[in-house]
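There's a structure below that I have some questions on.
All protein chains of the complex are present and in place, except for one that has been dropped.
Right, chain A next:
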Amino acid sequence: MTKRISKYQRFKMMNPIIQFFKFLYLSLKIMVIVAGGHGGTRRVN
């Protein structure tokens, strides 16, 4: 087993307070990306 995620990184990943703000940030960011629109890729002459 190779520890690839440090104790400090793990603390940040699992701390409920830090993660609460991360949750709000991710919710907004995902909303912007996904609801930000979609369309075609072909040029219409």
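For the reader, a short list of remarks on this structure follows.
Note that a contact is a pair of C-beta atoms (placed from the backbone, for glycine too) under 8 Å apart; a residue touches a chain by one contact, two chains touch by 3 or more; residues count from 1.
We take it that contacts and distances are computed from a predicted model.
Protein name for the hidden chain, per its UniProt entry and selected from "Carbohydrate ABC transporter permease", "NAD(P)/FAD-dependent oxidoreductase", "DNA-directed DNA polymerase" or "Ring-1,2-phenylacetyl-CoA epoxidase subunit PaaC": "NAD(P)/FAD-dependent oxidoreductase". The omitted chain makes contact with chain A at the following residues, 1-5, 12-16, 19-20, 22-23, 26-27, 29-31, 33-36, 38-42.
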